[in-house]
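I have a structure here, written as C-alpha cells, and I will follow up with some questions on it.
Chains shown are a subset, placed as in the full complex.
Labels for the chains are A, B and C, by order of writing; each one numbers its residues from 1.
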Amino acid sequence: MISLKKNFNIAQFQSLIALFVLCLALALLTDNFMTTDNFWNVMRQISVNVCISVGMTLVVLTAGIDLSVGSILAFCGAVTAGLLKNGLSIPSLNLFIGFTVLGAIVAGFLIGGGLGFVNGYAVTKFKVPPFVATLAMLTMARGFTMLWTKGHPITGLGDSFGFLGTGWFLGIPMPVWISGLVVITAVILTSKTRFGRYIYAIGGNENASRLSGIPINKVKIWVYSIAGLLAAVGGVLVTARLDSAQPNAGISYELDAIAAVVIGGTSLSGGRGTIWGTVLGAIIIGVLNNGLILMNVSPFWQQVIKGMVILLAVIIDKSNQKSE
Amino acid sequence: SEKQGQPKKVAVIVSSLNNPWFVVLAETAANHAIELGFEATIFDSQNNTALETDHFENAISSGYDAILFNPTDADGSIANVRIAKKAEIPVFCMDREINATDAATSQILSDSYAGCVAIGKYFVEKLNKSGKYVEILGLVGDNNTWSRSKGFHSVVDNYPELQMVAQQNADFDRNKAMEVMESILQVHPDIKGVFCGNDGMAMGAYQALVAAGKAEQVMVFGFDGASDVITSIEQKKILATGMQFPKLIARTAANYALEYFNGKRDFAQKVPVTVEMVNQENVHDYEAYGSDE
Amino acid sequence: MTALLEVKEITKKFSGVTALSNVNLRLEGGKVTALIGENGAGKSTLLKIMSGIYTDFEGQILFKGQEIKFSKPKDAQEMGIGIIHQELNLIPYLTVAQNIFLGRELVNAFGFLDREKMINKTKALLSRLKLEVEPTALVGTLKVGQQQIVEIAKALLTESEVVFMDEPTSAIGESEVEVLFEIINKLKAEGKAIVYISHKLDELFALADDFVVLRDGKVVGQGGVSEISRAQLINMMAGREVKVVKKPTKNCTEEKVLEVKNLGLLNPENPQRPLLKDISFDLCKGEVLGVYGLMGAGRTELCESLFGLNHRKLTGSILLNGQKTGFKSPIEAIDAGMALVPEDRKKDGIVAGMSVSKNLSLTVIEKVSKFGFLSDVLHTKLYDKHVASLKIKVHNEDQAIKNLSGGNQQKVILGKWIERNPTVLMLDEPTRGIDINAKNEIYELIARLSASGISILVISSEIPEILAISDRILVMSEGEITAEFSSEEATETNIMNACIPENMNQ
C-alpha cells in the first residue's frame, strides 16, 4: 500500500493548527459554520482552486510560477461549452462536427494541456522566465477567450454536463470527487514516481539535476502542461457549476492558487513542499472566505483581513522553519 | 480638420468588455455607426479611468470625428470628456452619466437609480413588506454599484420589517455570486428575497438557490435585461430585472453623431432612456437587451 | 591495446577565451591518470567534455575505438562514464539515498519508486565508504565533507568503466581520503580507467600511474608518474621554478589583538551537542594562527561566530584590542577591523555576475567614491593596484569575476579585504582547489600581511600547508580545541592524533 503519511511535515502541521484555530473561532463566532451542509459548501467552493493549485504546486516545486491558469481556465471552459452547445463548423470545408459531453470536455482538456505546453516550451527552449512566459499567456489566453466567445457567455449546456458541477455521488458533491481524484493522483505522482522525484530535484538544484542526467526540459514541459490541463479541469468545473461559460471567468485565480501553495508551506524558490500542504492552504482560504461571509464582514474589510492572513500564515511558517 | 471624401471616423470608448452587457452596447454602437457610413473603432477602457484618458488622447490625435462614450466613472471621466471638448470633438455619453452638464454634447442615459427605485417598489410588494433579504453588490469601486444600491434602498429602507441580513459583493461575477450566496444561505436559510446589482450575479445567486433547494422560497431580482435573465423570468425562475436598453442607447448615440455631422448642435444635454422593469407578467413584451427596434 | 577512452584534438572556447587547444588524451583500463595543472589550466573543462556536459567543441571522442557524440550527460552515464564534479552537485532538500539514485531511481513492478531497495543499496554504499549517516538524512543537513562523500558514492553507484574525479578530496579529512584511495585501487584492479584531478601532489604520487600536465589549455607533458619528480612536475605546471616558502616563525611577544574566552555556540537542533564548546585562545599582533581539524570540527563556525554571525546563539566573550565585542552582524565586525575570506567562494565569496573591479570595491565603496558618487577613475586605480600586487590574471576590469579561475577569484576576494587593512584577517580554507603556484603566492601574501602587523587566523585541512604558514597551530575536534602547538612543536603525527574524535562518524 501507498503510505501518504510520510509527506506530512512540520509545515503542514503548522497549517493544520492554523486551520484548526480558524475553524474553532468560526464555530464559536457563528452558528452555522459547523454543519454538514456548510462543510460540503466549502469543499465544493474550493474544488476549483484545489485543481488549479495542485498544478501550481508542481510548477512552483520546479521553481517556476504559472500566472496563466485563470485565463486558461476561462478559455477551456468556453471551448468546452462552445463545442458542446454549437459544435464546430468549418464553413470553408463545409464541415460540421457535433460534440458529446465527453468529447467537448476532452477537447477543453487538450487545449488546456496544449497552452500549458506552450508555456513549458517557452520556459525551457527559449529560456523565458516562467513569470514572463505565463504572463504573456495570461494576456493571450484571455484574448482567445474573448475571440471565441465574442465577449458573451455561453449558456444552457444541458443536465448531464451540469451534473459534473452540481451533482452528488455517494453523498459527496461531484466537484469534490473530481478535485479529490486530482489530489490523490498528484500525491502519488509527486511522492511515488520518478517524475515526481525529478520535479523536486529540479527545483532543489537545477544544475545538479542536469548533471545527474535528468531531462530537465522534458520534465518542465510536462509540469506546465499538467498545470494547463488542471486549469482546464477547473474550467470545466466552473462552467458546469454555473451552467454557463463566462468570458471573464478565472480573473486573478492565479493569485488565489499561489496563496494556497504558499500558505501550504511550499517554497517559491522550489524543491520543497507537498500537495497536501497546498490542499490545506486551499481549505484555509476557502474557510476564511466562507467565514467572512457567514460573519457578514464588510467587503472592504474582507480584503484587508485576507491580506493579513496570507502574511501571518507565511510568517508563522517561516519562524517555525527557522527554529527547526 | 475636414477631410473631403473620407468617411467620418467614430470612436466607441467603452468602460469594459469584460461583461456581455457592455459588449452589446459597444458592438451595437460600432455596427450602427458603420451602417450610417462611418468608420468605427471600439476602445476598451478595462474599467480603468486612466486608460480611458489614454483612449481619448489617442482618438483625438488620430483624427476621430466623434466619440460614443460609455464612461468608467461619473466623476473621473469628466476630465476625459473635457479633453475632447477642447479638441472640438463631440462626445455622446451612453448608459452611464457624467456629473457635468457642460462637457458632453449629449448624454443618452439609462437611469440606474430610478430603475432600482422601481425594482425596490416591486421588491417591497412581492415580499409583502416584511422578511429577511440579501443584497449582492457589484464591484465595490464602481459607481453603478452604488447608484443601484442607493436607488433600491431609497425605497426598501422605509419598511422596517424588511431586514437586510447580509450585504456582500460579488464583483458583477456570476461564479462569485453563486459562492457568496451558498455561504450566506448557511447563516440565513430563511431569507425571502435577493437583490443583485446585475443579471450575471442574479443568475449565480439563483443557481446557488437551486442547489440548496430554495429556488421556490427565495425571490431573485436582477438588473440589466441580459438574455439569460429574460429567459429565466419567462420560465418563472427569476422575479424581475431592470431592463436597460443598450441597443437603443447605442443606436441613438450613433444617430446623434450623424445629426451632429449634418450640422445640428442643439442637443438635449440629457436624454433619459427609462429603465423598465421586466417581470413575469410583462416579460413577453421584451427580449434580451431590449427589443431590436 | 586500444584505449578505453580517447580524445583527439579537443579545442574548446568560451566566448573568446580558449580553455583547451588541441588536447589529446588516452585512458587505458586498470590505470589511474593524474590530470595536473594550475588553476584555469582547463582540467575541469576537459572532464566536462568527456562526460557529455559540454557538447559544443572541436575534436573527437573515441570510446573503445568507436567515435561517439554525447548530446547530454546521460549519454555518457549510460556508456559507463561516471564523474565526480569539482563543485558539489547535490539537492539539499532530498535525502542521501534520493541524491545517490537521482536520475537512476529503482522502480518496482508497478513503476513506483522502490524506496526500500534504494535505501538498502545506499546503506551498503555508505558503509563501503565508511560514512555513517542515515540514508534518509537530508543532504542539506550534512557537513560539506560528508556531502563530498555522498557525491563520491553517487559516482560509484553504477559500475562505470571510466571514472573521473575532479578534486574529490578538497573537503574531506585524511581518514576519508584513505578510504577513497582504497576504493580507487580496487576499481583499478577491476580494470577501470580513472582520471584523478587534485592540487595535492602527494595524493597523485601515492595513487597515479600516469600523469598529464595541462597549461593554458595545452598538454605540456605526460608520462609515467614513477619517472618524474615532484619538482619537475611543478615546473611543468607553472612553466618556471616554484619553491614553497616557509616563513620564519614569530613569537607572540607583542600585545594580544584578539582574546576569545570560553566561547560556546548552541546547536538549536541538538542542545546536548553544542557546535562550539569552551573555546579560548589569543591572537597576537602580526601572528599567523593556524586552525586545523577534520571536516565538521567547527572551524567555520568559529570564524563565523567571530565575524558577527550567529550572535544570538553565542556564549562566552570575545575581546578585540582589549575591548569586549558583541558584534551583531558582519557590518559591526568589519567596522571593528575584522575580515573574513569565506570557505565557499561561489556561494559566499564572489558576486558572480559583477565585474572584477566592482567585486574588489565592494568592501571599500567609500574609497572609490568622490562627492558621494562612484568614480570610474578611482575604480580603475583600485583595480590596477591589486591586479599588479596580487598578480591576478584577468583581461580587463569589466570582466565578470565568474569567468576567472578559482585561484584568481580568491585573489580578488583577498584584495577586497586587504584594501580595508583589517586588524584580524580570517581565512577559511584560502587555498581550497587552488593550484600550487597560486597557493604559494597566497602563502607569500599571508607572510607579507602578517609582517605588516595584521593578525591572521587561517583554517586549513592540509597539514603541510598549516605547518608551512603558521606561527602557532590550534587543533579542533568536535567543536573543542584539543591541542595547541607552536610551529616548532607541531608535526603531522601530533596534529593528526589531536584531531581524531572519539567517533569520527558521529
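Brief remarks follow.
By definition in this document, contacts are C-beta pairs under 8 Å (C-beta built on N, C-alpha and C of every residue); 3 or more make two chains touch, one makes a residue touch a chain.
These figures come from a predicted structure and were not determined experimentally.
Per chain label, the copy numbers in the complete structure file are A x2, B x1, C x1.
Everything below uses one rule, namely that only the chains that are shown with their structure count from here on.
Here A is the chain whose Cα centre lies closest to the centre of all protein Cα atoms. The geometric centre of subunit B is 71 Å away from that of subunit C, both derived from CA atoms.
Subunit A and subunit C have Cα centroids separated by 44 Å. Chain centres here are Cα means. That of subunit A falls 33 Å from that of subunit B.
Listed in rising order, the residues of subunit C touching subunit A in the complex are 53, 72-74, 77, 83, 85, 88-94, 98, 102-105, 107, 111-113, 154, 268-269.
Those residues of subunit A that touch subunit C in the complex are listed here as 2, 188, 192-194, 197-198, 200-201, 204-205, 207-215, 271-272, 323-324. Of all the residues in subunit A, the ones that touch subunit B in their complex are 30-33, 35, 37-38, 41, 44-45, 146, 150-153, 155, 166, 238, 241-244, 246-249, 251, 289-290, 293-294, 296, 299-300.
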